[in-house]
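Note that this is a trimmed complex: some chains were dropped, and none of the rest were shifted.
Per-chain residue numbering starts at 1, and chain names A, B and C are given in the order in which the chains are listed.
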Amino acid sequence: MAGNTFGQVFTVTTFGESHGVALGCVIDGCPPGLPLSEADIQPELDRRKPGTNRHVTQRREADCVEILSGVFEGKTTGTPIGLLIRNTDQRSKDYSDIAQSFRPGHADYTYWHKYGIRDYRGGGRSSARETAARVAAGAIAKKWLREHFNTEIIAHVTQIGEKSIAFESYTYINDNPFFVANHSQIEELEQYMDSIRKACDSIGAKLHITARHVPVGLGEPVFDRLDADIAHAMMSINAVKGIEIGAGFDSICQKGSEHGDELTPDGFLSNNAGGILGGISSGQDIHINLAIKPTSSIATPRHSIDIHGKPVILATHGRHDPCVGLRAAPIAEAMLALVLMDHALRQRAQNTDIRVETPEIARHHPIAPNT
Amino acid sequence: MAGNTFGQVFTVTTFGESHGVALGCVIDGCPPGLPLSEADIQPELDRRKPGTNRHVTQRREADCVEILSGVFEGKTTGTPIGLLIRNTDQRSKDYSDIAQSFRPGHADYTYWHKYGIRDYRGGGRSSARETAARVAAGAIAKKWLREHFNTEIIAHVTQIGEKSIAFESYTYINDNPFFVANHSQIEELEQYMDSIRKACDSIGAKLHITARHVPVGLGEPVFDRLDADIAHAMMSINAVKGIEIGAGFDSICQKGSEHGDELTPDGFLSNNAGGILGGISSGQDIHINLAIKPTSSIATPRHSIDIHGKPVILATHGRHDPCVGLRAAPIAEAMLALVLMDHALRQRAQNTDIRVETPEIARHHPIAPNT
Amino acid sequence: MAGNTFGQVFTVTTFGESHGVALGCVIDGCPPGLPLSEADIQPELDRRKPGTNRHVTQRREADCVEILSGVFEGKTTGTPIGLLIRNTDQRSKDYSDIAQSFRPGHADYTYWHKYGIRDYRGGGRSSARETAARVAAGAIAKKWLREHFNTEIIAHVTQIGEKSIAFESYTYINDNPFFVANHSQIEELEQYMDSIRKACDSIGAKLHITARHVPVGLGEPVFDRLDADIAHAMMSINAVKGIEIGAGFDSICQKGSEHGDELTPDGFLSNNAGGILGGISSGQDIHINLAIKPTSSIATPRHSIDIHGKPVILATHGRHDPCVGLRAAPIAEAMLALVLMDHALRQRAQNTDIRVETPEIARHHPIAPNT
């Protein structure tokens, strides 16, 4: 299977470049009968879209989604759902410098070597703009999961550069331009981001994603473990360089007597596992951390080479996010939704007959979300 | 596709449980003409096999591999390669306590809920014993990669619990029971591991994997990026809770002017990318770190429940690795080999025609292996 | 993988319903560097499009294709190619009778039972209108195959009902509304089709497809044999009820000494195999026959039931092809092109290294195309 399809049963195939005609995707395998209209998808796109404040790229895109198929009289029919988002603000600027040279830290170099041709306008297919289609698809998965299991998926930024951000409340996340669950550090973050931008530089970030009310039993060992598919999904997002599930890298220093989450009839006593045991969801909350590198397109001049191997000094001007991690929150939510939905369908394919009559233990142990 | 097949073109399908009749796999899509015999595979299995020293499980398995098909007159034929490893040291001990209860931190609980039935003998399919088949398959991929690109893949343990292990030389890795690239700390580590074992406990570890001489151009964006497939592969290994590529979580605090690896006609000036840009290999060395949790089966009594939801106190006796991270080195190497080989074949499927005439820049920048 | 994607390396994912907003597809895995514009695709769509003469449905659709992505400066980039065809002639007629009842021989009944919901407007997803997207994708595969191997793919109708059509010349196929390789029987066929239409009935047809200049070695036994994938592709076309490769059903009465095509240094002496031996292309011409059933939507009143199980008498009015087999010619060509292209890429994935130095035997043995 070519690399632009994600999922096995609930599949999403995306297309589109940063400065091409349009972006979009085809979603196949969606269960029929789900009420769906553009109004279910647009709000997620609006959360991700550029140009909404000074801390993100100033490109102005309506990111207006059109459902092309798969919905009849307001409900999904089980046939493929085509989604289309037209690009509207592709500037006719001169990309000739980037066209001939490779930005340090950017996919320019590898796309050129892999394909021998490269749509250099705005990064082409390697642009994070591609993720709009994922967010649109994820909105459908989110809705289905919510309706079936009351599943909630929430991402928030927990660190920007050296700035750790205290968790205050999930309710704040959509009220600030940084996707932080915090109210009191906003001014500090604004000043920090302003300083980065003025320095013609960019900065990394850390993202936490959680899912609540995940049914037990999702994941297909040994290779398509739920955590393995989550890692695949997250690492497929532009700029992600690291991922942790549950205790993550802290597990290295833990002893077994500390790490292994004890069970009682009232529930688990901890959640070092991050909601996944042996590659299968346990019903506890899923906890994920992502490391997101700084944007590679910066206005600071840097050493590079051109396509002929000659040395050049390259500074990338144009409209770029100084912290690509900020807008990653809705993208990471979408990818997690795609994984969970696909696995929910895969699980019932093989195991519909299963009805384990074990008394359900209470699952939700209060774990600090920043863990 | 069900969850026990890995890869798209070079595929590995594994089977077998810890205490079943046998383990094995079918490798499909292997290019014909590769010289192959059991002697190419057995050394890798020997590196992974249990019982070789006091710091790993004392189960004694020869892990003797038999090639069942796909090889004729000493060469692969392009048809599926069947590999078989019979289990020989499945003890007829009484598993009745584990059969009815869930070990904290173990897959017992989730397998039970997912499938409604569970082969509790030695963890069944959830046992790390399953990885023997991966190592066997990986040996074939390693050989092909070496013959085609001179690719080398090396894993070593860089931390056990709180003990950081200094990198001295790759040559030491196979000379000690800890898979460390170190000569001078062995005694310290032996004492540390002895103390863990005596305390009836277990401990986590950190693993570094590198690949050298990786051809440029491997990876299939946007979903099957090389790093995404590596993350999938690594997180599918038992006990892995975190993964980093290149600078990993250090990227969070980096600025773009620091993270983005500059290029010169003589090569890259750094390798924060870890050899992958935009999801495609750059030709630089690939660098990966893994966080591996402590073994969940420990002899320390812990709270748990049985399959009826009743509270129990559970201590797991038997033969278990006190640090499952140690033997993960050959497994992680195997998984990386599977990913690279699959992507090498995928790359030439789509892009055989491509011959980019850019002067090749020197790629190997000396990067400290523990980064 | 959900059912609306075809292919393994060169993949096509289609979407769209007969009376929905649009049809289209995403083509992934296309090699980069192929010159491509709408002008390469539109002529194939024009061959298939409805309303061009009185013997096909009178629906008027421009079937105008728009390339949304994957092409830059006139060449494919290796990234997904999005294609869009907007519907323009969806009549606002009353479908209420069909909405509640099942047309005999139609997918109405099974879609209803499978999905519990059905877009009854013009057959929804089960309409042959869906094949426009396949034809568009096939045009790209055809072009690539032609440029790489000089492969030609030609389909023509060899029988309509009881009327066998003599093969005269391939040059006639596009000059008549019946896709027949015949000049002298056109008037006879026009009268025959007029009589069918006037009788408010429909009729079956037989289609022959050939491919010339197919490289030797395509096909992935044991399951993805080239003939197996062709059978899959052809039987996925609406209304196809039978398929033959080479001698097909005539093989039943053949002896081995008659069927097995002898080889000489100058080439094969016959082509009972139809160009495929052991599931792998031999380099000879591929020969395929299809049986296509009569259109199920006819104006003759017939017995049926409604969705409540009550008996009804149903006559389907509206715009339908009296012989759906006629327009199947470009569709079958497209599907064969998709199979061959996918297998060409799969072949080089595994076997790029292979250079068999056997003297090539001349391959093209003159076989009557109607065999």
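Criterion: contacts are C-beta pairs under 8 Å (C-beta built on N, C-alpha and C of every residue); 3 or more make two chains touch, one makes a residue touch a chain.
Nothing here was measured: the structure is a model prediction, and the numbers come from that model.
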Quiz item: In total, how many copies belong to the whole complex of which 3 are placed?
Solution: 4
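The working rule: only the chains that are shown with their structure count from here on.
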Exercise. Find the chain most remote from subunit B, comparing centres computed as mean CA coordinates.
Key: C
Self-check item: Chain closest to the assembly centre - both centres taken as Cα means
Solution: A
Quiz item: Cα centroid separation between subunit B and subunit C, in whole Å?
Solution: 45
Self-check item: Whole-Å gap separating subunit A and subunit C, where each centre is the average of the chain's CA atoms
Solution: 39
Quiz item: Distance-wise, how many Å sit between the C-alpha centres of subunit A and subunit B, to the nearest whole number?
Solution: 26
Exercise. Give me the residues of subunit A that touch two or more other chains.
Key: 1-5, 8, 14, 114-116, 125
Quiz item: What part of subunit C is in contact with subunit B in the complex they form?
Solution: 1, 8-9, 29-33, 78-79, 221, 345-346, 348-354
Quiz prompt | Complex interface listing, subunit C residues touching subunit A | solution = 1-5, 7-11, 13-17, 20-26, 28-29, 32-33, 66-70, 72, 75-82, 84, 114-119, 121, 124-125
Quiz prompt | Footprint of subunit A on subunit B - complex, ascending | solution = 1-6, 8, 14, 102-116, 125-126, 130, 159, 161-162, 196, 199, 201-206, 216-225, 227-236, 238, 240-265, 269, 272-274, 276-283, 291-298, 300, 302-305, 307-311, 346-347, 350-351, 354-356, 358-359, 361
